[in-house]
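A single protein chain has been removed from this complex, and every other one stays in its place.
Labels run A, B and C following the written order; every chain starts at residue 1.
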Amino acid sequence: MTPQLILFIVLAALSVVGALSLILQKHPIHSALSLIVVMVALAGLYLLMGAEFVAAVQIIVYGGAIMVLFVFVIMLLNAGAEEYTNFSKLAGFAGVPLGIALTGFIAAAIARSAGTAQVSGSAAVLAPTRTISEMIFKDFVYPFELTSFLILVAIMGAIVLAAHKEE
Amino acid sequence: MVPVNYYVILSAVLFGLGVIAFVVKRNIISIFMSIELMLNAVNLAFVAFSQGMGKLDGQVFVLFVIVVAAAEAAVGLGIIILIARNRQSLNVERVDLLKL
Amino acid sequence: MTFLNAHAELLITLVKIALLLFIVLTVNAYLTWFERKVVARMQSRWGPHRVGPYGLLQPAADGLKFLFKEDPTPEGVDRVVYYLAPLLALALALTSLAVIPFGPEPLRFFGHDIYLSITPPDLNIGLLVLFAITALSVYGVALAGWSSNSKYPLLGGLRSSAQMVSYELALTLSVVGVLLMANSFNLKDIIVAQAQHPERGIFGWNIWPQIIGFLCFFTAAVAETNRVPFDLPEAESELVAGFHTEYASFKFAMFFIAEYTSMITVSCLCTIMFFGGWLSPFPASWTFTHYLPSAILIPFGLWLIWAGIRYETIFGRIILPGLGTVIALLGLTLAVFPGVNSFIQAPFWFLAKVFVFLFVYVWMRGTLPRFRYDQLMSFGWKVLLPVSIVNVVITSFIILLRSGWK
Partner (left out) sequence: MTAHPILDSLWIIPLLPLLGSATNGLFGKNWPNATVNTVAVGSTGLSFLAALEAVREFFQLPADQIPFVKAFFTWIEAGKFRAGFDLQIDQLTVVMLLVVTGVGWLIHIYSTGYMAHEGGYYRFFSYLNLFMFFMLILVLAANYVLLFVGWEGVGLSSYLLIGFYFLKKSASDAGKKAFIVNRIGDFGFMLGMFLLFRTFGTLDFQTLFHNVAQQGWHREPWGVFGTMTIACLLLFMGATGKSAQLPLYVWLPDAMEGPTPVSALIHAATMVTAGVYVVARSHVLFSLSETALAVVAVVGCATAFFAATIGLVQTDIKRVLAYSTVSQLGYMFLACGVGAFSAGIFHLMTHAFFKALLFLAAGSVIHAMGGEQDMRRMGGLSGKIKYTYGTMLIATLAIAGIPPLAGFFSKDAILLGAFKMEGGHPLYAVGLLTALLTSFYMFRLIFLTFHGKARYDEHHVHVHESPWSMLGPLAALAALSVIGGWVAAPALWGGTDFFAKFLAPIFGSGEGAEALSEMAARNLEWTLAGVAIASALIGLVLAWWMYLVRPDQPGKLAKSLRPAYKTLLNKYWVDELYAAAVVKPLLWISRQVLWQGVDVGIIDGTVNGIAHGTAGVGDGVRYAQSGNTRSYAVWVVIGAIVILSIIFFWPGSHATMGMVR
């Protein structure tokens, strides 16, 4: 039981609990909060793996921007608790076992795989932030530019969608 | 040191939970959030693999995924706002015309 | 004893945390006092002067008041979130202080290096951590506004979340220039990068090349901390008290402390990134400036003694001279022991700069009017963001030129 393992277990448990409560909570805000918990926990896991930059971005973008947007929209639309309708039960009946089955499959596949590789937790060794930036701006420069274009389009789309129609 | 598989199994579990959430939730926003959850699970797997292989491509890819997720959130929430305006409801059961 | 040696790092960190918390909370308390005094002077009033000499005990009184007031929980609030919000706000605000380095070289203590920051000084992503925390600190306000189940707080929450998300972009972008110049996220490196030419002193700081970046950053930071002139979330004239309308007594105090703490954090950030952190403004060769702290403290202590003797209340006549003596002695010590003197330089300058920024905060509070909401938004998106982007472009271009198109 190295301290990393303890940390891992704690964070993993946190994330799983968060995901569960995302499902069980009736009110969207609570779901959002639990999702934020999951994300923070994942950021912790990234740190644990030494991917500090990803961890920071995870919190800044996911936690600080995307989820804020969600919360903002929920507050804006004043969304209430979920209501039950007949079909949804059926979907639940079908979906829950299926999801479990899916999880089981993937887990089993991993179990079958001969993966015993250890994650090197030392961040300083990799100094990833610099390397990552170099990769982004050298090897992945075209995808990078593409994403910038994607964002531009998304912005325009969002504006067009949410803009009030002029009567 | 933690074996990579732990991380990957965790991501699998989270993904499965995301799927279940997608199927079970009724509120559009919650469903959207479950999609984000799945994305996060995948990201976790990416980072785990990249660390395990000692290559950073996985992390770079995660960054791209995050960017795409941001864009998706922007547009998706815009659509959701529209739906809420036109349908006065956020329940997917009531939004089954596949159009606004 | 073995236990101590085994877990020395852990213990030291815990002690440091406790110490920092104590200091920060006290500073917060007296920051309120300072603010009230300064604003009063600006409005040619006395400000607090009943409780204690010069009203020095006013913060303590306020603290007691917060503790003992009734703490009602309104009907129909979402309890979990309602209680969570202030905790979140305060916790995040305090956490952000953890990465701030107050001085370069460690304190030797029983064979342990004790750095003047809670996190180890080689934290590569210090700045990112700060931004992450800032990003999360939206939730405190937003959730508070939502969970109160009341319209003014809701509006306040909406405003604050929108405002914070918008200004966060400018905040982050305006720093990129500095990062490019230091090419590191490490706060320590950023400071060190400004000391490349020790003989230049103040002219080596980032403020000169990054003046635009600084202006953007400071503006955005003020907006992030919901201070005047960007305090719309708690605009009392339109929203009663904004997001914390429904909060009373200590939960309100939490928001209060969180706000002032984030003020301190922002001041620290400005100091570190643009004003050379703990660096002295004078060229390194001017060693005599090392006596500046004592040169300030001793006269101040003497003045305090002199003024204290002539204070009207007995209590004051007892307290103030004592305080003055302490300060004067402190100055004297600094002057006498060269080791202490050289060690104290960095923290001294750091705190001095932070103090200046805090004063600027108060100053603005005293002078500037509040923005209108649409003005706020358009300013953030149409002025701040583009300007900071332009700043980034120019900076990187110049750096590229310097490096000779490598």
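One rule holds in what follows: a contact is a pair of C-beta atoms (placed from the backbone, for glycine too) under 8 Å apart; a residue touches a chain by one contact, two chains touch by 3 or more.
Predicted model, so just to flag it, every value in this text is computed and none were measured.
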For the chain not depicted, the shown chains it touches: A, B
From B:31, B:56 or B:90, residue that would touch the chain that is not displayed: B:31
Touch residues of subunit B, complete complex, unshown partner: 4-5, 8, 12, 19, 22-23, 26, 31, 49, 52-53, 92-93, 95-98
Contacts of subunit A with the absent chain, listed as residue ranges: 87-88, 91, 94-95, 98-99, 101-102, 105-106, 108-110, 112-117
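As a working rule, only the chains that are shown with their structure count from here on.
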Chain-level touch network, classified as line, ring, star, complete or other: line
Inter-centroid spacing, subunit B versus subunit A (mean Cα positions, whole Å): 6
Distance between the centres, which are taken as Cα means, of subunit C and subunit B, whole angstrom: 36
Residues of subunit A that touch subunit C when the two form their complex: 27, 29-30, 33, 36, 40, 43, 52-53, 56-57, 59-60, 63-65, 68-69, 71-72, 74-76, 123-124, 127, 129
Interfacial residue positions of subunit C with respect to subunit A in the complex: 78, 80-81, 84, 122, 124-125, 128-129, 131-132, 134-136, 138-139, 142-143, 145-146, 154, 157-158, 161-162, 164-165, 168, 172, 185
Residue ranges of subunit A in contact with subunit B within the complex: 2, 4-5, 8, 12, 15-16, 19-20, 22-23, 28, 31-32, 35, 38-39, 42, 45-46, 48-51, 53-54, 57-58, 61-62, 65-66, 69-70, 73-74, 76-77, 79, 82-85, 87-88, 91-92, 94-96, 98-100, 102-103, 106-107, 110-111, 113, 115-121, 126, 128, 131-132, 135-136, 139-140, 143-144, 147, 150-151, 153-155, 157-158, 160-162
